[in-house]
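All protein chains of the complex are present and in place, except for one that has been dropped.
In order of appearance the chains are A, B and C, and numbering begins at 1 in each one.
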Amino acid sequence: MKELTYAEAINEALDEEMARDDKVILMGEDVGLYGGVWRTSVGLQQKYGIKRVIDTPISENSFVGCAIGAAITGLRPIVEIMYIDFITLALDQIINQAAKLRYMFGGKVKVPIVIKTTAGAGKGNAAHHSQSLESLFCHIPGLKVVMPSTPSDAKGLLKSAIKEDNPVIFIEHKLLYPKKEILTEEVIPLGKAKIVRGGTDITLVATSNMLYKAMDAADILKKDFNISCEIIDPRTLSPIDFEMIIGSVKKTNNALIVHESNKKAGIGTYIASIVTENAFDWLDSPVNVIGGLDCPIPYSYVLEDAVIPSQDKIINKVKEILEKG
Amino acid sequence: MKELTYAEAINEALDEEMARDDKVILMGEDVGLYGGVWRTSVGLQQKYGIKRVIDTPISENSFVGCAIGAAITGLRPIVEIMYIDFITLALDQIINQAAKLRYMFGGKVKVPIVIKTTAGAGKGNAAHHSQSLESLFCHIPGLKVVMPSTPSDAKGLLKSAIKEDNPVIFIEHKLLYPKKEILTEEVIPLGKAKIVRGGTDITLVATSNMLYKAMDAADILKKDFNISCEIIDPRTLSPIDFEMIIGSVKKTNNALIVHESNKKAGIGTYIASIVTENAFDWLDSPVNVIGGLDCPIPYSYVLEDAVIPSQDKIINKVKEILEKG
Amino acid sequence: MPEKINITKDLKVDFFKQMYTIRKFEEKVKELLPLGLIRGATHVYIGEEAVAVGACSALNSDDYIVSTHRGHGHCIAKGGSLKPMMAELLGKETGYCKGKGGSMHIANVDCGMLGASGVVASGIPIATGAAFSSKFLENKKVTISFFGDGASNNGTFHECLNLASIWKLPIIFICENNGYAITVPAKISTSVKDIAIRAKGYDMASAIVNGRDVEEIYKVTSDAVRRARDGKGPTLIEAKTYRFEGHWIGDPQVYRGKSEVESEISRDHLLDYEKKLVKENILSVSEIGSVKRKIEAELEEATQFAKESPFLDASKVADDIFS
Partner (left out) sequence: MPEKINITKDLKVDFFKQMYTIRKFEEKVKELLPLGLIRGATHVYIGEEAVAVGACSALNSDDYIVSTHRGHGHCIAKGGSLKPMMAELLGKETGYCKGKGGSMHIANVDCGMLGASGVVASGIPIATGAAFSSKFLENKKVTISFFGDGASNNGTFHECLNLASIWKLPIIFICENNGYAITVPAKISTSVKDIAIRAKGYDMASAIVNGRDVEEIYKVTSDAVRRARDGKGPTLIEAKTYRFEGHWIGDPQVYRGKSEVESEISRDHLLDYEKKLVKENILSVSEIGSVKRKIEAELEEATQFAKESPFLDASKVADDIFS
């Protein structure tokens, strides 16, 4: 039983999978000698050589495409995009190639590629280094999307992602890297949500770093208002574990979804909508969604704080929902 | 009063705006001498010269970026991306620059750029020439998204888009170009939906080419089942005219949203969710969404037909909703 | 140009057969399209046959190629069979991609043809990745990445030439410079006359070849293949070629003069090569006739097969997304 940070847990998953399968390679900017700006690949180039851990030029679309080409010809590449904001440069290869190659070729190829990257605001990095773009990938058929919130989930899900024969977008959160936990060492299958905390009055579905805000909010709601929240972390956003979420909502009869990305055309309102379609008669109140403010991420901390969903916002919304319901 | 096709209406809007304002320029692949593969810029290079109507190399990210740079320094560029599928190559400039420049610079610049492109399946062009990616843009703060369904709307909205000082993604539908209509010659403001047909039993919100499937379905629902559908075309998808949509749902107490793009993390479930949040007590049934099948667009017409929302699917869903409700 | 490479009689016959097959295949496509049997954007390779044939003949059957939106010729030259090709173009279950891909996504992974692609220049990274694999796996495979003059203005061209150079990948970039990108002439969109010169920006070997001369293409490609297999890195080859047809069936071709097109078509390398084989006593006129008839018959058979094949059932539309 060892305590590891989220970054170390990811590093361990990479290490174990590279040790297990010599077709697994890692490429990206600064992932090699330096071990990645998020420190998730520390020591790997030293251990597995420059052949398997490769520092790339700043050519996002092409090194992702190169990894896709390698994936259909026998390798199992993991690609790091330093910030999810730069993945915009690689979307042609991700959306038009990775997600579609197998289908377009009638099932003749497999595309075992993991694209790992980091999302989220909170570090004063402003509009080009703080976005949460997971919803873009959830919208595209042919991609799986994973967003772990804990060190154990990060490790267990990354190991599953690397073993997966289909493209996986693996989205870390930059505020979570220092988060510590004693690892559970489970292998966590893609597509399975987790009930983080049982409850009876409302279901809170919270992704990535928002899980912690939801938990803090739930503590206060319990203590000060005797409201019992059931908290679910979907962990995989595509495909999403609707069985667990809908099951919970049928029990609590109320739901609130919280994510950091924008609400508009996002994954939250999709969850809300599917839950509503399937549990309408169980609902005491409309399923609500809190997302980041509909605004680029500003630099100053005063402004940055104002765009990220806050504990207070969650508390107020839960109270509003239950009063109305 | 003249009858024009959708393509001709767009051409006329471009022509009138270029005549009105000599800072309006048009750039894109094959838009010049040839007049655009969709024939929407026929005659414009001949009329306004190669200085204002420019054939570009196949460099989507850079000619879009170039247009953005031109927009912040005094021009009003319109850029054509031949198929929306290729806009994936330009998303860095659209998402990180066009949508954010004004905000990042504290309001110091304007970004009057229109990106016109075409979406949709139905022509046997397969996975790289058939997508409906409007939801990606709706998710990004700082962009406006327009999707006209009729020649009059196409012209009226394009004229507004060109006059707009902010970036607009203007999405045509490739099956609509030959569609004819006597033009109403209104200037149509961005952000205003339209009640295409009044009704009492259910609100159908249908975008782009799906409007016609919804109208056909409504005809049959009326004739065969005496179900009266109110049909709304949002026309602008971002910002969206919730006032009109919610107003209608409060009257009909039921709603179905139909679009061609995928349902997952798309604009449809966002509409559904906001409607539900705001009209929950008026709803007799959960707001439902029909989107394209969660699948890349296949080539054969048998398969292609199976992925696009059909009239039958709409009819059956409406019946199911009203039976349950 | 490397002179030492010897071209056997059999190979010459093979060149002719392949070029003729491509020509006839594309003529059949032109015939079936207006009938609605083939749908959607479809780009034929007539005029450019020598490039695919010369280049792919320099490869082993397990080497890789990555094609473009104009992929039928590459597919045939890399060993594709006419039946599943034609069936794919007719959208049938018996096609290479079960009718899911069509013309712009034709692929025959089993013979190393890793697919056409509808997005211009998007195959270049995929090809670079295939070459990356081969180097990594030390399997001595070589990859050819085909793309057009228009594609050479796209960012991925630049990024991948850089990647291939720094990683010394076993890849050959073949630019099929036919002078146009749809209606846009290279001279208004491309800052250099010879795209081959761009190799200098990546410290890469390069060559310009006559895209109508199948033997020259074969020789220059063979040389590049040998160097790639020997670990000596990538090459950029520019083939000067010409598209005899419009970009699409019915293209009014406002962007190029009738006389230009006629003069280009009048220099038909396929006719020339036929004459050359006769002159070199490799095939007699009557042998050529029977080669042609055999190919035409095969093509008829393939067309028949495609027409008679069933469509994949709509219930299977969502299969093959994930493995």
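One rule holds in what follows: a residue touches a chain if its C-beta (ideal position, glycine included) is under 8 Å from a C-beta of that chain, and two chains touch if they have at least 3 such contacts.
What you are looking at is a predicted structure, and each value in this text was computed from that prediction instead of being measured.
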Displayed chains contacting the withheld chain: A, B, C
Contact residue for the chain not shown (choose from A:8, A:29, A:134 or A:201): A:29
Touching the absent chain when the full complex is considered, from A:129, A:155 or A:264: A:129
Contacts of chain A with the absent chain, listed as residue ranges: 29-30, 32-34, 37, 55-62, 85-86, 88-89, 123-129, 293-296, 298-303, 305-307
Footprint left on chain C by the chain that the document does not show: 153-159, 161-162, 165-166, 188-192, 197-198, 200-204
Residues belonging to chain B that touch the chain removed from view: 25, 51, 56-57, 59, 61-75, 92-93, 96-97, 101-110, 141-142, 144, 165-166
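Quick note on the criterion: only the chains that are shown with their structure count from here on.
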Chain located farthest away, centre of chain C as origin (C-alpha): A
Intercentroid distance (Cα basis), chain B paired with chain A, Å: 29
Chain centre separation in whole Å, for chain C relative to chain B (CA means): 36
Mean-CA-position distance for chain C and chain A (Å): 41
Of all residues in chain A, the ones touching two or more other chains: 61, 92, 96, 103-104, 141-142
Multi-partner residues of chain C (each touching 2 or more other chains): 97, 99-101, 105, 117-119, 155, 321
